[in-house]
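Here the complex is missing a single protein chain, while all its other protein chains stay put.
Each chain carries a letter (A and B) given by its place in the written order, and its residues are counted from 1.
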Amino acid sequence: MDITSPTAAQPPPGATAPAPQAKAAARAGDRIFLGLSRGSGLLLLVIMAAIAVFLTVRAASALSHDHGNFFTTFEWNANATPPVFGIAVLAFGTVVSSLIAMLIAVPVAVGVALFLSHYAPRRLAAPLSYVIDLLAAVPSIVYGLWGALFLVPHLGGLYSWLDDYFGWTGVLAYHGGAARSLFTIGILLAIMILPIVTSVSREVFRQAPKMHEEAALALGATRWEVIRMSVLPFGRSGVISASMLGLGRALGETMAVATVLSPSFVIGKSLLDPGGGTFAQNIASSFKESGDIGKDALIASGLVLFVLTLLVNGAARLIIARRKEYSE
Amino acid sequence: MSDVTVEQPLVADSAPQPRSSLRQPRLPRWAAPAVAVAAAAVAVAIGLGAGLSSRIQWGLIAALLFVLGLYGLTARVEGRRQAKDRLATSLVWVCFLLAVVPLLSLMWETVRRGAKVLDGSFLSHSMAGVLTIQPGGGVYHAIIGTLEQVGIATAIAAPVGLLTAVYLVEYGRGTLAKVVTFFVDVMTGVPSIVAGLFVLSFWILMLDFGYSGFAGSMALAILMMPVVVRSTEEMLKLVPNELREASLALGVPKWRTILKVVLPTAIGGIATGVMLAVARIAGETAPIVLLVFGSQVINNNPFDGAQSSLPYYIYEQWAAGNEASYDRAWAAALVLIAFVMILNLVARGIARWKAPKSGR
Partner (left out) sequence: MAKRIDVSGLNAYYGSHKAIDDISMTVEPRSVTAFIGPSGCGKSTFLRTLNRMHEVTPGGRVEGKVLLDDENLYGPGVDPVSVRRTVGMVFQRPNPFPTMSIYENVAAGLRLNGGRIRKSEMDAVVEKSLQGANLWKEVKDRLNKPGAGLSGGQQQRLCIARAIAVEPQVLLMDEPCSALDPISTLAIEDLIGELKERFTIVIVTHNMQQAARVSDRTAFFNLAGVGQPGKLVEIDDTERIFSNPSVQATEDYISGRFG
């Protein structure tokens, strides 16, 4: 349908034809309105570009002062003279905690999504979906507070137990103390990204064609077999993109990590022992003690985070877009 | 009769299915709840016996026992396929419980610990002159800060987001619209700390303005825009094309059609979207840390000088690290959650009330 030239639309017979000046006013109004709305769209693009440009400029100035290697230095002394800082520890902590979060959250989220789309009693499915969406509405600082004051004290026992049986791996060794470690962060992030992964997956599972489910049923499949034959293959790409969206959130989460993690600039062998750091956490935690070069250094690390989340989210969106083309 | 029947026993013998009967041995309906209760009991016994202090462990052990117990029982009585089906069902239920338990725990802890110091005085006083280790003080200055910062952010982001959505739905054809759509999606994923860093480098470091509520508002607006665009877009797409055509056919110019016909039809959904976006940014802390800086005293002017905000206040009180400040942090968390949840409930209420009636 073409509605781009409304002024050309003929008034119905009998209606008073618009006077010439009214027509002109209409045209001017249209032009202004189109200009405003297109301008808003352009403004969004400008903001995105500006984010990239400003962060890059600041980051470049920071890097020119860096006496370490920005990518491999295990240190963050941006305010010292000479300034020495590198993102190795932050990159490690960000990626590892996010991966732990994915490992925990994605299977659970797929389970919850299946529960809501195929298992929950029909009458309960809608309110229960709402409960899961509520998880997404809780501010991250509250998760942080809960994580630091409730979750951390309760995880010590679990970690000692893991240490007893798997401590020999090194990765799961635990030497006591508050459980303010990357693994705890992973658990907390998993809880936080669960709603987004769940709700996207749930929608995909709901769209699985009824006729394929019936085909499986008519062959004498149990409910699980129906899901395995017709729902999961249909939803696979949707779950992947949902997970990527969740990963994007986990990578950039700031306050929950800043409150729970006990940061240190080493890459520890154990995931359960306190220490480590993430991009976002480091920015929030060290910002107030930073001088000019320190701030630029933090902005440089923020740029890396920005690019990382951009890649992950872009990939997720591309998968979703490809899927849409297929299903239409 | 085809010779396929000869193969029938070969196939059927792997499934213990009496050839002549449709009947299968089945577990009674109470089997699953019974196994659940037994699993919980055994988990408590193990927990007490082995002296496991963490309730999380108790819960995980119970869940594991339930899943395995029901699987084993079903496999014995009903056969392997049914057992797999049950395993999937119980796993899915366990997943759901795993997702809900943290939410309940978080809500419970916040209400329990937050109610301790939450009263009229807490809501009407600032932290001026209160040492962090002293009890007392309040969140008044933080509430003022949050309301002002979120209000300004909404005033910036809502019109821009709305107009962008109008552009995408009503005018958008061609490359520009596609590019905008893609970047709106990407912008949804920009971490809040990055938005904060951007305003920091642009507004404070380059233009040399000081820390202020307004600086925070700009970062919040950046986070809010894509959310508003997305939800408004969805709502505008729901407006039937017949309405637009009817109006255009009457000779009403397009911009008046959009203002007088399209937007009013979708207004309920748009309001819902904006309120959900407000609820989302009201809890943002990271940009506030970078741009508003925090304050102990009441500052009513968002354009000049440091302010506080509810989420920032929670962070600050947590960081102070003593009992009195923890109490204040929980109380503020309760206030913040109540604010966000009320916004959510009202938004969804509007959505249900004003929903464009579909065919059914």
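One rule holds in what follows: a residue touches a chain if its C-beta (ideal position, glycine included) is under 8 Å from a C-beta of that chain, and two chains touch if they have at least 3 such contacts.
For clarity, every value in this text was computed on a predicted model and none was experimentally measured.
The omitted chain makes contact with just one of the residues A:L172, A:V204 or A:A221: A:A221. Within the whole complex, the absent chain has one touching residue among A:S230, A:S243, A:T259 or A:N313, and that is A:S230. Along chain B, the points of touch with the absent chain fall at residues 1-5, 7-8, 10-15, 17, 21-24, 26, 80-82.
Listed for chain A, the residues touching the missing chain in the whole complex are 122, 209, 211-212, 214-222, 225, 229-230, 233-234.
Please note the rule applied: only the chains that are shown with their structure count from here on.
Per-chain CA centroids place chain A at a distance of 12 Å from chain B. Every residue of chain A that touches chain B in the complex is listed here, in rising order: 1, 3-4, 6-7, 9-12, 15, 17-18, 26-27, 29-30, 32-34, 36-45, 47-48, 50-51, 54-55, 57-58, 107-112, 114-116, 119-120, 128, 130-132, 134-135, 137-146, 148-150, 154-158, 161, 191, 194, 198, 222-225, 227, 245, 248-249, 251-255, 258-259, 279-280, 283-284, 287-288, 295, 298-299, 302, 305-306, 309-310, 312-314, 316-317. Chain B meets chain A in the complex at residues 52-57, 60, 81-82, 84-85, 87-89, 91-96, 98-100, 102-103, 105-106, 109-110, 159-164, 166-168, 170-173, 176-177, 179-180, 182-195, 197-198, 200-202, 205-206, 222, 225-226, 229, 241, 244-245, 248-259, 279-280, 282-286, 289-290, 311, 314-315, 318, 326, 329-330, 333, 336-337, 340-341, 344, 348.
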